[in-house]
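This report refers to the structure that appears directly beneath it.
All protein chains but one are shown at their positions in the complex.
Per-chain residue numbering starts at 1, and chain names A and B are given in the order in which the chains are listed.
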Amino acid sequence: MTLLSVENLRVSFPTPSGPVEVVKGLSFDLGRERLGIVGESGSGKSMTGRAILRLIRSPGHQIADKMEFDGIDLQNRSERQMRQLRGARISMVMQDPKFSLNPVMTIGAQIAEALRVHEKLPRRAVRARVLEMLEAVRINDPERVMKLYPHEVSGGMGQRVMIAMMLIPQPDLLIADEPTSALDVSVQAQVLDLIDELVREKGMGLILISHDLNLVARYCDRIMVMNAGRVVETCAADDLHKAQHPYTQGLLAAVPRMEETRDELPVLDRSQWSGT
Amino acid sequence: MPADAPVSKRLQRSAGSIGGFVVVTLLTFIGLLAITFFIGRVVPIDPVLSVVGDRATQEQYDAAKIALGLDRPLVMQFFSYVGDVFQGDLGRSISTNRDVAADLTRVFPATLEMATLGIIIGVGLGVPLGVYAAARQGSWVDQIIRVFALLGYSVPAFWLGLVGLAVFYAGLGWVSGPGRVDIFYEGLVPARTGLMLVDAALAGDWDVFWNALDHLGLPAAILGFFSLAYIARMTRSFMLDQLGQEYVTTARVKGVPEWRVIWGHAFRPIRVPLITVIGLSYAALLEGSVMIETVFSWPGIGNYLTVALLNADMNAVLGATLVIGAVFILINKLSDVLYRVLDPRSR
Partner (left out) sequence: MTTRQWLLADSPSSKLQANLGRGYRMMHALLRNPLAVVGMVILLVLIFAAAFAPWIAPYSPIGQNLGERLLPPSFEHWMGTDELGRDIFSRVVYGARITLMIVALVAVISAPMGLLIGAIAGYFGGWTDRILMGVTDVFLSMPKLILALAFVAALGPGIENAIIAIAITAWPAYARIARAETMTFRNSEFISAMRLLGASHARIITGHVLPLCTSSMIVRVTLDMAGIILTAAGLGFLGLGAQPPLPEWGAMISRGRTFILDQWWVATMPGFAIILVSLGFCFLGDGLRDVLDPKQGGKS
């Protein structure tokens, strides 16, 4: 069953020397599965995530032959209809909780807002749901945390707050855009395990956007490798080591190993695929 | 009691910042006194003449020279000057022949009334315009607001006052002319606060109230335009900063409606810096009233200052400079300390 279907997605930004395409004709289908999108910075992977939510800000521009979510044509929806989908059906966890949480709103208020824009609930019920959700993301003492401001909690806790906020309206698809790259290595696994667990439990679809091949291979079913706005390779996570495309092979080779025997890590030789 | 720790810490911090505020304000005020002292006693070639005026007799001149203690060293003169000022003694005005301090308390409320109405107009229009321009960045509305705001930096206040009088008073007859009230309303209500609108309301005399408002409207609106320009420009710039932040995208991802993204999310963090901006422009309006009051024959501190300037009445000039400067500094520093107390991030 297809949850999301994208065909020939293009995202472009105008510059003084003409428009520049950062996503150049991307197509993929997603079921209730875990898809990883990998690529270097600037490969267009984050823009893909935002384009699905139709959140490319002006003067940026997005266009696609088809963008369908659960039978709904995303392209023909009005801004108002899109808002009903955002958060409620498709949600996104962003990179750094230091910047992605409102600095002058309490954590409780921010989570409650995510619920309230979609469901009319009495105050008490909202509060109960928020507390429940905070517990679900393993926050001890949620009563206290609700009253804190984002700068008063650690990065790992902030990201768990972010996850709580994005999952509280119970969406069907979660996009996680580099959810751990701003966190300490020690808490990265905790956060990803948490996302993994909640996504499986609720049977949601997940798009995990990351530059880290190993991490994506561990947490996803399928992997899509992007370079310069194009998909260069799609494969099952287990078959990643069998990758065909020279770019993917190059990326794999550049990852340091635990038992390193090479004197120097190889640098990508871009001449093999660029300019084609 | 670990739960209480943040509260006591918070109190300690704000006590610290208030202590620092008092010290800095006092130092700045001493600096202001040093400048007015310098202007009054050092810059003029003959300070005595500048104090008594050039119509003084030889006896008056000699008496003033001794009274000013000009034979003593400058440092001693400065100390006695500071002492006098702190006792509320600003000397005598040669043009009104009254104590400058008494004169200033009499004229200050008129300026305060005009500046206050001006800032209300400026904030009421400037903030929404700035927010709107930022939300529609690059659109023609934004461009118009931008040029409009720059006009506020380019139009001479006195010129706008004159043109306003010519158009709205002489031409269209929409407002009353110069002065605070029509001549036959003068002195009808007892001056309790010195603020004409408040006094009239207190006395329940609504004829006077409406007439005073009619006189106040145009000069206050012109002052308001200048603060509007500054406030709209700063609001726009602050809002653009916030709208580019990641948390705004978060709010959009959550499905929050655009007006709530703007007012409920992006506007929230700028409320505190806006207080500083509003404080600064309020202080600037007190200063800007000098030019406006001259044009509208408004009997406030600005008019007092310009009359004194033309009569080379140095005590009155320095007294008015000192009062405007002190209010200016106080508002400046107060909005600074408010910033630190109100922003949750600095707690």
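Criterion: contacts are C-beta pairs under 8 Å (C-beta built on N, C-alpha and C of every residue); 3 or more make two chains touch, one makes a residue touch a chain.
It should be emphasised that the depicted structure is a prediction, and the values quoted were computed from it without experimental measurement.
**Q** One chain isn't displayed here. Which of the visible ones does it touch?
**A** Checking the complete complex, the chain left out touches B.
**Q** With the full complex in mind, choose from B:18, B:102 or B:150 the residue touching the hidden chain.
**A** B:150
**Q** Please pick, from B:27, B:144 or B:342, the residue that touches the omitted chain in the full complex.
**A** With B:27, B:144 or B:342 as choices, the missing chain is touched by B:27.
**Q** Give the residue, chosen from B:92, B:180, B:254 or B:333, that touches the chain omitted from the document.
**A** Counting the whole complex, the residue in contact with the absent chain is B:333.
**Q** With the missing chain put back, which residues of chain B would touch it? List them for me.
**A** That gives, for chain B, the contact residues 27-28, 31-32, 35-36, 39-40, 43-44, 50, 137-138, 147, 150-151, 153-159, 162-163, 165-166, 170, 233-234, 236-237, 240-241, 283-284, 286-288, 290-291, 294-295, 305-306, 308-310, 312, 314, 317-318, 320-321, 324-325, 328-329, 332-333.
What we mean here is this: only the chains that are shown with their structure count from here on.
**Q** So how far apart, in whole Å, are chain A and chain B when each is placed at the average of its C-alpha atoms?
**A** Distance between chain centres, rounded to whole Å: 51 Å.
**Q** If we count contacts the way the header does, which residues on chain A are in touch with chain B in the complex?
**A** Per the touch definition, chain A meets chain B at residues 50, 53, 55, 59, 79, 83-88, 91-92, 94-96, 99-105, 113-114, 117-118, 149, 151, 162, 165-166, 169.
**Q** Which residues of chain B touch chain A in the complex?
**A** Where chain B meets chain A, its residues are 138, 245-247, 249-258, 260, 264-265, 268-269, 343-345.
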